[in-house]
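Complex shown without one protein chain; remaining protein chains in place.
Entry: chain A
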Amino acid sequence: MSSDISYVTYTLLAVVAGLIFVPVFLDGEPDGPPMALLHQSSVGPTRHKNESAIHRSRETPVGFPLRQGLGIQEGYSKRNGDVRDIWRVFMQKIGHLHTILGNDKVVHSIDTLDAEIDTLGHYISGLPTNSQRKAIAVYLPNSAENLIAGFEACAFHDFTFVPIEYPAEPEIIADKLRASNAEILIMPAASLDINDLNVSTLLKHVILVVEEGSRHLDFAADPDAKVTLKEWHDIAANGQKATRPEKIDESQPHMIVFSKDLKLQKAVTVPYSHVNIVAAVSAQATAPAPKDQFKPTDIFTPASTLADQFTRILTYTAMLSGCTITINAVTPPSGSLQSSCGNALPSIIVVPADSLSDIGRLSKAAQVEIFHEWMHVYQLRKLTRYGQVPQHSAFARFNDYDRPNLGRNLRLIYVAENPAEGTKPITCNRLNDIRAIFFSKVVYALTYPPAAAGAITQTTSFDYRPGEDTATFNESHLGAPLSCVEVKLRDAGEYTAEHEDGPMGEIVIAGPSVTSSGEYATGIIARWRSDGCLSMGSKA
């Protein structure tokens, strides 16, 4: 039959060989083991009658202790550490702190900042206050001062740290000052009329942060002021240095967070202890797959306000890993994402959920021509079929005009769902759109500030499985618990552990990062999927 072989046969042979061998060489490996996505949490073997089984991180399975702290090696033993150790490790690993001012980058000297911790600590310790323990409200945009105030205020000199979101209306700031009983306020110069705040609050002392260009003006000399005024740079330059206390009182709240309790339907102030924060930070540091974890070469930019506890915990995690922290005062939602971190060329960012969701939605809508859509479909196929984040390429630049340009370093985006703020869940498919738009992995976390510091559950960094959306329901899930909490669902009304669609009920959590000592019932209804992920569902 040798006479049967013609050019057609040879062509077909080449096609078949190509179809077999080209994928072998060009498809590449998925970003993570696909089978690991099928069992994402360690499930308890028993459950109580009106509850689901306990779900835990696979790092700390049922029967093992939950992650408690940083595990700082000291001699032959390990200790849990506290927030001060994060700054110490940051200095030890020679991390960098940069601030972006417009198009300029300010490189801070860590030693100078370290000295500022002591001069400010000395100044604040000397201020007369009524309460025994000093509470310091920090009303600052994202800045080095904001970060330093956190360490100075809370950690090293044992004050209570009260971050207030910037910008806010004076009434809201007054409310928060009243709720936290703060007598000391750190704020940007000339951003508020202090005498307004003073009327209804305990406020006695104000420290003004003045930007470099305005330091020739004397903001502290206000004859009408009913509070003592002092400028930050004045204290830093001329203040005395305090010695840091050896021991701090770990039973006292370290940080006060403002949130809304969904069960009580009202605003609450939530105290976080050192243990809460340290557990959340250490769990966050080990949560991503090893090759996605924070590394000293990473550039971390919080593109979300540092008053948000999730952003702050992630910033601490980045500091613990010795990353370069690049801070910009502009953050979404008040500024655009590109203006917030475009100049920083970050590799890891934190973005507010609604802003990221909007970027995904708007970029998708801007794909007008058919080839934009083809490109996008090709990139989604890369994600869902081959488990790889699409790469930058000449073809991918077709869609460049509709996406924020954050540079080519970006590899990980953190975004948190916060039911207390009523953010709309981001569906699996929307997350894949966002991955394709940013050429980056996305970690989607569940936070609930009244219940626990940091995230409660978060998705695996390489989980790109598509969602099966229907007309009435869009699939979304929030991943498996972090190693510092255990999560179960308690029956609530029609949502029971024996539900045919999987165990459902109210989220109940316990562990070192949880604000109450025992279990905390959140009042949020969720469902366990068969792969161990927590799902909150989303109406289309």
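The rule we apply is simple: a residue touches a chain if its C-beta (ideal position, glycine included) is under 8 Å from a C-beta of that chain, and two chains touch if they have at least 3 such contacts; residues count from 1.
Following the convention adopted for this analysis, contacts and distances are computed from a predicted model.
Trainee: One chain is missing here; what is its name in UniProt, given the choices "glutaminase", "pyridoxal 5'-phosphate synthase (glutamine hydrolyzing)", "Cytochrome b5 heme-binding domain-containing protein" or "BolA-like protein"?
Mentor: "Cytochrome b5 heme-binding domain-containing protein"
Trainee: Which one, A:103, A:265, A:470 or A:530, makes contact with the chain that was left out?
Mentor: From the options A:103, A:265, A:470 or A:530, the contact with the absent chain belongs to A:530.
Trainee: Please output the residues of chain A touching the missing chain, sorted low to high.
Mentor: 1, 3-6, 8-9, 12-13, 15-16, 19-20, 23, 34, 38-39, 43-50, 52-53, 385, 465-466, 468, 530-532
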